[in-house]
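In what follows, a structure is listed as structure tokens, so that the remarks can point back to it.
Every protein chain except one is present and positioned as in the full complex.
Chains: A and B, in written order; residue numbering restarts at 1 for each.
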Amino acid sequence: MQEVMNEYIVLLTQYLTQWGISPGLAGVILAVVVWLLLYLGRGLGVFRFLMRWYQRLLLLAGLVALGFWLFYIGREHQVFLDNKPMNDYRALEQVNVSINGGESVEIMARERSVKKTVGPEFELKAEIFDEDGEIVDTITRTITPKCSKDIMINLPMLAGGAEDFVLPAPR
Amino acid sequence: MSDNNNNAPLLRLEHIGKEFYGNRVLSDISFDIRAGEIIGLVGENGAGKSTLLNILFGMPVISSTGGHEGVMFIDGRKVNFTSPNQALAHGIGMVHQEFSLIPGFTATENILLNREVLNGSTMSYVFSDRVSTLDRQAMNERARAAINTLGVNISPYMTVSEMPVGYKQFIEIAREIDRKNTRLLFLDEPTAVLTETEAEILLIALNKLARSGIAIVFISHRLSEVKELCSRVIILRDGRLITDQKAEELTTRQIASLMVGRESERREVPQEIPEAPVEPDNVNYTLSPSPKKKKKKIKPALKVDHLWVDMPGETVRDVSFEVKKGEIFGIGGLAGHGKLGIPNGIMGLYPAGGSVRLSGRKLTLNKPRAALGRKMAFVSEDRRGVGLLLDEPLDWNITFTAMQTQGRFLIGIPYIFQIRNEHAMRKEAKKFIDQLEIRCTGPHQKAGELSGGNQQKVCLAKAFVLRPDVLLICEPTRGIDVGAKTLVLDTLRNYNKENGTTIIITSSELEELRSVCDRVAIVDEGRIAGILPASSPAEEFGMLMMGEKMRVALAATE
Partner (left out) sequence: MIRKLFDIIAGNAVPAVFIIISAFAIPLSGYSASYLIQELLTRIGRNSFLILSLLIPIMAGMGLNFGMVLGAMAGQIGLLFICDWGIVGIPGMLLACLIGTPIAIVLGIFCGAVMNRAKGREMVTSYILGFFINGVYQMTVLYLMGWIIPITNPALLLSRGYGVRNAVSLLGIRGILDNLIPAIITGTQGAGQFFSVQGGNAFVMIQLPFLEGSIRIPLATLIVIALFCVFIVWFRKTKLGQDMRAIGQNQAVADSAGIPVNRTRIIAIVISTVLACYGQIIYLQNMGTLNTYNSHDQAGMFSIAALLIGGASVSRASIANVFVGVILFHLMFIVAPMAGKNLIGEAQIGEYFRVFVSYGIIAIALVLHAWKRNREREAARRSLRGNKGGE
């Protein structure tokens, strides 16, 4: 019985994605359909009762979801910008970093700086200078710290093209 | 519905009984009520009426004291109510003696209290219907419909606090009528606060209601109304059902004697008997005749000049009169016209002005202590509120005022160290319990446990203990049964005769005043309309009281 159900769910998901409906949207549609059914049957006492609890459940679920969403979009992160050698990457001479198009900070070799951002993702723009003060490279990356509070970005790794340049924040 | 249920009476009681702490108050009550019937339920106070009602309504008082005996059936189905709401759900409505209206609300809001018409609301699911807004227009229409059923003209927008007392009674009844499922309506003394015309309108309205299929149980001390309105009369006495008979088969006189039972030889207050027209000279009192002949020119015991009293609902505007020493002076008039305000104002219970002279010396107003100090005593119309300490024993109640104002029943050195003389208190209490035939278990019983008539006797005893020169009594017979009434009036008359005490009686029952008093003053709209000797014909008093209204009422009785 369970297997049949699982199979059915898998099939349903596939079918829905064909039409461009994500599981989340499907949940919303399902909620609306149940609502409609209960609304149509509102003359019956049982349906009234069910509707009440259904709506309360929806409201509660909505509020919890709202809470998570607020947590997600409202979280302030400290982004440590680290210009120290890491693994095989050498420290850069000078990097100017700006986050979300804000004021840029100069970070010299072996220096560390910190910036604050709000929200699940931010755009980081790093201008890398050589010894002569010429811009050799400009890197723009969108970084998603998601729900982790603070992160550290190792700029040499970023410049060197490594993928794991996002490190946990220092203690 | 099966045939069985159609034939079943609306309400059937079988062997209902009740004991309170070993005191049997009801035993073996069985009767049926059918749709559209009007039943008169009569009985003295303490006969068990209120207990019966409490059982029918599932009042917590019953279940918390061990429930009741016997069973009730509604539509042939056994029911057992544990809360008033269950009774309401079964279509039993009740109009109480005390108004249960919210003063700041309009008629509509009161009639539809907790049954408001609501607009639909999407939020009503998530929370409850209580977050829906009220549909004022629909509510007003429903209220108007309910009021119209009663045949009176009251605006649904009128605030209850601004209404005359009679209107409030109608609003109460309209509230029960509006309840769609009401099939059985209990009315507890509904006409007590109404004027004659209002009472008549109410009786007509009740007849109309009964014809629409609602069964009505009418509880009243006014036997003539019971006789006029009801198809059946049920009489309770000492917790037993004495009679359950068609109303035509009984005269009011019979009803009264069945009610009183033990005192059946004694005749009732004539006002209860429409067959004997109100003619004072024909009134047959077994009581001793009042000392009318002894009138002499003596200086007034009490002289009242331009008295005004701010008593809510009983405002006195400008009253002047004189009471002679040793006289029994009556103050009558319709409810709400200020007759109760006069004694209350003289005793200082409500803000008052003007001048009151007691044997020629001016009395300080607004100070009850001053009035008591001048050897005046007062029996309040509000027995349970002002008159008695309900949670205290009888001997306390009887001697309390004397102890406080005259320093009696105390041992020790005055002003320094005094204790109660329990023995003397008990002795005094016992004396009055015997003298006034107060039915109780002894001086230690709590005043709150007595029935209305006996509480009234305790109030009288309390006043007598003070050995007053002037005794003011308000509504001595209000809400007490026929037997107790005569006893109370007898007591007053005897006390006056024996001690020469000046007595001022305020009462709504004109006949009672005329039978006891030497002179009767009639109060109308806060003023004295006139003072007549008690022997004057009833019509004259009637004219003084209300003019037109009274004339109509008199015409109706003839």
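The working rule: a residue touches a chain if its C-beta (ideal position, glycine included) is under 8 Å from a C-beta of that chain, and two chains touch if they have at least 3 such contacts.
Values in this document were obtained by computation on a predicted structure and should not be read as measured data.
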- Item | Given B:35, B:79, B:118 or B:424, the one touching the chain that is not displayed | B:118
- Task: Give the residue, chosen from B:24, B:77 or B:130, that touches the chain omitted from the document.
- Result: B:130
- Message: One chain isn't shown here. Among B:9, B:84 or B:500, which residue touches it?
- Response: B:84
- subunit B, residues in touch with the chain not shown (by the definition above): 84-85, 88, 100-105, 109, 113-114, 116, 118, 129-134, 306, 308, 310, 312-313, 315-318, 351, 353-354, 526
- Please give every residue of subunit A in contact with the chain that is not shown. 63, 66-67, 70-71, 73-77, 118, 149
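The rule is short, and it goes like this: only the chains that are shown with their structure count from here on.
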- Between the Cα centroids of subunit A and subunit B the separation in whole angstrom comes to 77
